[in-house]
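Submitted below is the structure of interest, expressed as structure tokens.
Of the protein chains in this complex, one is absent; all others appear in place.
Per-chain residue numbering starts at 1, and chain names A, B and C are given in the order in which the chains are listed.
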Amino acid sequence: MITLLYFARLRESFGISSEQAAPPAEIADIGALLEWLRSRGDAWQNELAPGKPVRVAVNQAMATNATPFAEGDEIALFPPVTGG
Amino acid sequence: MITLLYFARLRESFGISSEQAAPPAEIADIGALLEWLRSRGDAWQNELAPGKPVRVAVNQAMATNATPFAEGDEIALFPPVTGG
Amino acid sequence: MVRVQNEDFDVGAEIAELRRDNARIGALACFVGLVRDLNEDDSVSEMSLEHYPGMTEKALAEIVAQARLRWEIADALVIHRIGTLKPTDQIVLVATTSAHRHEAFASCEFIMDYLKTQAPFWKKEQTAQGARWVDARESDDTARQRWNA
Partner (left out) sequence: MVRVQNEDFDVGAEIAELRRDNARIGALACFVGLVRDLNEDDSVSEMSLEHYPGMTEKALAEIVAQARLRWEIADALVIHRIGTLKPTDQIVLVATTSAHRHEAFASCEFIMDYLKTQAPFWKKEQTAQGARWVDARESDDTARQRWNA
């Protein structure tokens, strides 16, 4: 299981702020995880479409599509940040 | 007559903070005025020696050796500034 | 020191505390970010700030650590508010101290530029046209990237 967190516009579009998920074992990096989430269709397909500016953090550190993840990780998806 | 003002190290070296002076009529720019003041000798010659970093303001605006001055002007001599 | 809080902050008290009794400090630079009543030509009546608890504090601490690697800083303080804010409210305070002014200015601006692009905060504005998430600005990425030049 991994913990998925959603913030800001993604949280609103998906209608949830977090979930426990169990992607298939062959899904081992962020690029594959996003592909898997897109297959849920609707808001997932739309918000996570390639080219959309989605940011991902694995265990609270910024990640790229090539970043691997493992059982128990906390993975957060969010739009580009706008604080300050 | 012109008013001469001295600040900081120059004020201390000359022993005065201001004076009314009447340089000869042919002395019409700052370069010539400094030469005339140097002719007083001692601290004047020393502090105003060519190459010493002396700053001059005419009527409270920064001046160079080529800046002219006239009867009634306020001319200030001081070291490079060190505020802030 | 890094703080994320709902409450407002007192700039005078914070910077007095930051430099207290340290006679090696010759320079203090500080920045305050404020809610404007106008953004992208629309009037803004209210703003809410969301963040990623845990990661925010880590990201801010990392930015301050990066600044300390680059400049001789005596101390640095970052306070960022979350929750609902109104025009003229204070959003963020960054203050840095150093022996000399260049280090204080540069580190303060560096921390702000990185905070803007790296710390997980998101703003949602209430405008006359309804609520909207604020878009990230390309100029903020450009501002951050110049530190790598």
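The criterion applied here is as follows: a residue touches a chain if its C-beta (ideal position, glycine included) is under 8 Å from a C-beta of that chain, and two chains touch if they have at least 3 such contacts.
Note that this is a predicted model, so its numbers are computed, not measured.
*Asks:* Checking the contacts here: which visible chains does the omitted one touch?
*Replies:* So, spelled out: the chain left out of view touches B, C.
*Asks:* What chain B residues would touch the chain not displayed?
*Replies:* So the residues of chain B touching the missing chain come out as 5, 7-9, 53, 57, 60-62, 76, 78-84.
*Asks:* Could I get the residues of chain C that touch the absent chain, sorted low to high?
*Replies:* Chain C touches the chain not shown through residues 10-13, 15-16, 19, 21-38, 87-88, 99, 101-102, 104-105, 108-109, 112, 143.
FYI, only the chains that are shown with their structure count from here on.
*Asks:* Using CA atom averages as chain centres, what separation in Å is found between chain A and chain C?
*Replies:* One centre to the other, that is 26 Å.
*Asks:* Taking each chain's centre as its mean C-alpha position, how far apart are chain B and chain C in Å?
*Replies:* Computed value for the inter-centroid distance: 48 Å.
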